[in-house]
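A protein chain is absent from this complex, but the other protein chains hold their places.
Every chain is named by a letter (A, B and C) in the order it is written, and numbering of its residues begins at 1.
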Amino acid sequence: MPETATPERELTFAQAVREALAEELRRDECVCIFGEDVAEAGTPFKVLSGLVEEFGSDRVIDTPISEAGFTGIGVGAAMTGLRPVVDIMFGDFLTLTMDQMVNQAAKAHYMSGGHWKVPMVMRTTLGATRRSAAQHSQSLHAWFSHVPGLKVVLPSTPYDAKGLLKTAVRDDNPVVFFEDKMMYKLKGPVPQEDYTIPFGVADVKRAGSDITLVATSSMVQVALGAAVLLEKEGISAEVVDPRTTWPLDEKTIVDSVKKTSRAIVLDEGYGRYGATAEIAAVIAEGAFYDLDAPVKRMGAMHVPIPFSPPLEDVTVPTDEGVVAAAREMCRK
Amino acid sequence: MPETATPERELTFAQAVREALAEELRRDECVCIFGEDVAEAGTPFKVLSGLVEEFGSDRVIDTPISEAGFTGIGVGAAMTGLRPVVDIMFGDFLTLTMDQMVNQAAKAHYMSGGHWKVPMVMRTTLGATRRSAAQHSQSLHAWFSHVPGLKVVLPSTPYDAKGLLKTAVRDDNPVVFFEDKMMYKLKGPVPQEDYTIPFGVADVKRAGSDITLVATSSMVQVALGAAVLLEKEGISAEVVDPRTTWPLDEKTIVDSVKKTSRAIVLDEGYGRYGATAEIAAVIAEGAFYDLDAPVKRMGAMHVPIPFSPPLEDVTVPTDEGVVAAAREMCRK
Amino acid sequence: MTTAASNPEIGRESSTEKEKWLRAYRQMVRIRLFEEQVNELYTRALMPGLAHLYSGQEAVAVGICEALRRDDYITSTHRGHGHCLAKGASPDRMFAELLGKEAGYCRGKGGSMHIADPATGNLGANAIVGGSVGIATGAAFASKRLKNGRVAICFFGEGALGQGSLYEVMNLAELWKLPVIYVCENNLYNEYTHFSETTAGTILGRALAFGMEAVAIDGQDVRRVHDVAARLVERARAGNGPAFLQADTYRYSGHHVGDINREYYRSRQEEQFWKKERDPIQLHANWLIAQGHADSAALEKMTVEARTEIEGAVKFAVAAPYPSVDHVDEDVYA
Partner (left out) sequence: MTTAASNPEIGRESSTEKEKWLRAYRQMVRIRLFEEQVNELYTRALMPGLAHLYSGQEAVAVGICEALRRDDYITSTHRGHGHCLAKGASPDRMFAELLGKEAGYCRGKGGSMHIADPATGNLGANAIVGGSVGIATGAAFASKRLKNGRVAICFFGEGALGQGSLYEVMNLAELWKLPVIYVCENNLYNEYTHFSETTAGTILGRALAFGMEAVAIDGQDVRRVHDVAARLVERARAGNGPAFLQADTYRYSGHHVGDINREYYRSRQEEQFWKKERDPIQLHANWLIAQGHADSAALEKMTVEARTEIEGAVKFAVAAPYPSVDHVDEDVYA
C-alpha cells in the first residue's frame, strides 16, 4: 500500500492537485487547461495559482462563462491531439455540460467503432457545508457514474488526489474528477517522485474487523473520524475508499464486508438513486450470505442544500451519525 | 385496483397520452404545451395530433430547437400562473435541460422558502430497440430521480399513462414524465371518465407468490411476458410496477418481496448507478430477513446503445433473460 | 419596515418630477448603506458564506425599478441585493435571509444568492450565471398569455453573455413578442477577468442579431437609465416586444466580500476613477442640488434616515432566531 512509503513531506490537497497538473503539463506538451479564471486568478479556490506563470497563457487559458461551449471544445480538442483538462468551477455547473459529456465525450469512441478517442479530464468540485446554498453545494458524481464511456474519480487525500489526477490526464478516455472544496486545505503526505494510482483499485484506508465503512471523497475523512471514536467503544471499523466510482472495485469492497459482515456506505451525494444505492446493491448481492445486518446507506439528505448553517449541517453525514449507526448495527 | 373496472374501450398508449392532455387543456385555461413540432406535426411520434386544431396555436406552440431555452421559459411560466407541459422529443436531449430542471425548477420552491411554485410537466421519451443509436435511445430517468424537488413518472400501460399524466398536470411541482417510444402503439383499456392516479403508489400488475419482478415502463411488459412463461414452468411471479420512481412506494415493493422472498429489478436505464440500484438497495434493506437469494438487477447493458440490430438487441433485458434469471433464483 | 419609498407604485402616481428624483436618490443611498452593512457583517464574521456587493451599480437597479409597477417581475443574479431593494423588498427580512434566519425572505434557506419575494414580483436572485434568463422570459410569456400587462426585467452581468441559453430565449422572446427587457449590467469584469477577454464583437450586436430593440446607456446616470427603461417598459407593456438594455457601470468592491487583493486584475487608479468621477449617487446629488430640488442638508437628512433604517434592519436580523432544524425538509415539494 503506497501510503506506507516514507512520507517525505506534506502537501495540502490543493497543492497536490496543482503539483499533479504542473508535472503533467511539463511532461506532455499536449496537456492544456482551460476554464473560468484558471489563469491569473488560479481559480477562486487558488488551486491553480502559479501555473499560468510557468506554462503561459497558451496552455492555461481563461474562458468566458460558457461551460457547455468550452466543454465541447475540450471534446473536440481531445479528439484531435490535445489532452485538455477542463475546469468546471463548481460541480453544480455540470448541469450545463451534460450534453457534451454524455452525448458526445462518453460516446464518441464507441459510436465511431473505436476510431476516435477523447482523452480529456474534467476537473470539478463537490460538497456542501460551505454556506453556499443550493446551487453551489451539490455532489453530482452519481450521474456520471451512470454513463458508460466515462470514468469518475473521487480522491479523498492529497496523496490520492495527485496520483489519481496524473492517471486521469494520461487516460485515453473522458474522466470526471471531483474534488471536495472543503478538503482543499487538508494536509497529507505526498512523495516527491512521479507516481500514479490506477483506476478501479479501492484503498483500504484503515483496517478493521467488525464493520466496513465504504466511503468516498469527503466522507472518507468522516469515516476515519468515526472509526477512531468507534475504536474507543471497542468496535473495529474498516474504512474502504473506492477512489473511483467507475470503474468500481467491487471485489475489495465485497471482500471487506465478507470479513466484517456489516457495512455502512457513505457518500456526500444524495442517497436516493445515488452512489450509495449502487454500492449498497453491490454489497447486498456480493456479500449476501455473509451480511449480519442490512447495508446502511448514508448520503446527503434528500433536500436542496439549505443556506442556513444549522439546517445545512444536518443534511450531511457526520462522524457522530456514523458512530450511532455503526453502534446500532454492531449491537445485534 | 382501478384496472379491474369494466374496460369500456381500448386506446393506444399514444392516444391515452393525447386524451389526458386534451382533457387537461379543456379543464384548465392555464395549461399549455410547447416544444419542437408539437403543433401541426403533432410530434414525430404523432402523439399530439389534433391538439393544435382544438386548442389553437396560442396553447400548443412550436418552438425553435432550443431545449434549454424553452425549458427555462417553462419554469418561469409555471412560477407565474401557467401550467406548462414542455415536450422534449427524445429523452437524450434532456442533457440540454439539466440546468433548468435541476438548478432552477427543482429548487425554486425550496430556495424561496416555499414561496414560489413550479407546476410544470416535462414530457419526454425513453427506450432503445428503435435502431436509433446512442443519442436517441437512452433512458435517463435515474438522474432526475436523484434530484430532490422533482417527481419522476414512468407509465407502463395506456391506463396508467392517462391517469398519471393528469395527476402530473395538476401537481404543483415539476414532474418529469417518461414515455417509452416503443410503447406508443400498445393498446389497453382506458375508461372514458375522468380519473387520476396518485404518485407514489405502486401497482401490482400481476399477483404471484414465488418471485417478485419489480419493473418500470417498458420493462413491465417484459416482466409480464416473463411471468406468463414462468407460469408454464410452475413459477408464480408477482409483477410490481412502482409507476413513479420518485416518490417511490417502498412499502408495496418490500411487502411483495417479503411474501415471495426473491426479487428481480428490471429497468431500461443503465443498471449501474441507476434505478435498479436504488430499488435493489431498498429491497435488500427492507426485506433483509426474508430474502432467499440476492436481489437480481437487470438494466441496459453498460454500453452506449449500438445501432446494429443484433448488438442493440442484446443490450436490453428480454422475457427470456428474465425467465432464465428467475428460474435460476427459484431453483435454490 | 417597508417604507413608502420602497413601493414604487404608490409613490409614482402622485409624484412630481422632483419627488421622483428624490426618491431615486433615497433608493440608491439605501442600497449603498445596505451593502456597507453586508460587508461589515462579513468582516465581523456574523454572516455565513460570502456575498457579492452591488455598490457602484445602484443607478441601474433604481433607474429601472422606478419605472416598474409593483406587480411587474424581475429576475436577479448573485449580485442581487440592489435589485431586490429597488423592487421594494425591506432590508430587515433581507438581512435576516443573509444571516440564514427564519425571518428571512426564504426562511433562511436561500441566503444572499437566492432572495426571492413574490410580493414585489421578485422571482429570485440566482447563483447560476445566466440561470434566470429563461425564468424571466417565461414570466413574460405567462403575462402575455394571461393578459395581465406585467413586464419582466431580466438583470444579468455581462458575464452572462457567455451563456448560450441567453441567445435561445432572446430568439424566442423576439419571435413571440414577449414583454421582457434584458438588462446587461456591464461592470467590466467577469469575476477576475476583464470582459474584453471574454467578449468578441459587441454587446448590443448580441441582441440586434435577433432583430431586437437594443440600447446602450451610461449606467451611472440614474435619470438616463430611468427614462430609457420607462420607454422600453411601456413599449413592452403595449405588446411591442422585448428589448435589450446595456448599462455600463462598475462594481466598487471585490467580486465578493472576500476579494480584497485585486491588483492582479484591475488597478487602484481605475477603482478610484469610478468612485471619484462616476459615482451614481454623487452625480445625482450634484444634479438635484443644481436643479434646486434639494440642498445638501436635505440630502444628508435622507441619508441619516436611511442609515437608521438599515442599522435597525441589521439589529433585527442579528437578533432573529435561526430556523428550527425540523424545517430542513419542509418546502422541498409544494
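To be clear about the criterion, a contact is a pair of C-beta atoms (placed from the backbone, for glycine too) under 8 Å apart; a residue touches a chain by one contact, two chains touch by 3 or more.
The structure displayed is predicted, hence computed values, not measured ones.
Shown chains touched by the hidden chain across the complete assembly: A, B, C.
Touch with the chain that is not drawn comes from one residue among B:T12, B:T63, B:S145 or B:T260, which is B:T63.
Contact with the chain not shown here comes from a single listed residue; of B:E23, B:D37, B:E250 or B:D292, that residue is B:D37. Summary of contacts with the chain left out: across A:V38, A:V75, A:L140 or A:V153, the touching residue is A:V75. Checked against the hidden chain, the listed residues B:A207, B:L311 or B:A324 yield one contact partner: B:L311. By the touch rule set out above, subunit A reaches the unshown chain at residues 30, 32, 58, 63-64, 66, 68-82, 84, 99-100, 103-104, 108-119, 148-149, 151, 172-173. Within subunit B, the residues in touch with the undisplayed chain are 36-37, 40-41, 44, 62-66, 68-69, 92-93, 96, 130-136, 301-304, 306-311, 314-315. Listed for subunit C, the residues touching the missing chain in the whole complex are 161-168, 170-172, 174-175, 197-202, 205-206, 208-212.
The working rule: only the chains that are shown with their structure count from here on.
The centroid of the Cα atoms in subunit A and the matching centroid in subunit B are 31 Å apart.
Among all residues of subunit A, those that touch two or more other chains are 92-93, 96, 133-135, 302-304, 306.
With touch defined as above, residues shared between interfaces to two or more other chains in subunit C number as follows: 106-110, 114, 126, 128, 131, 164, 332.
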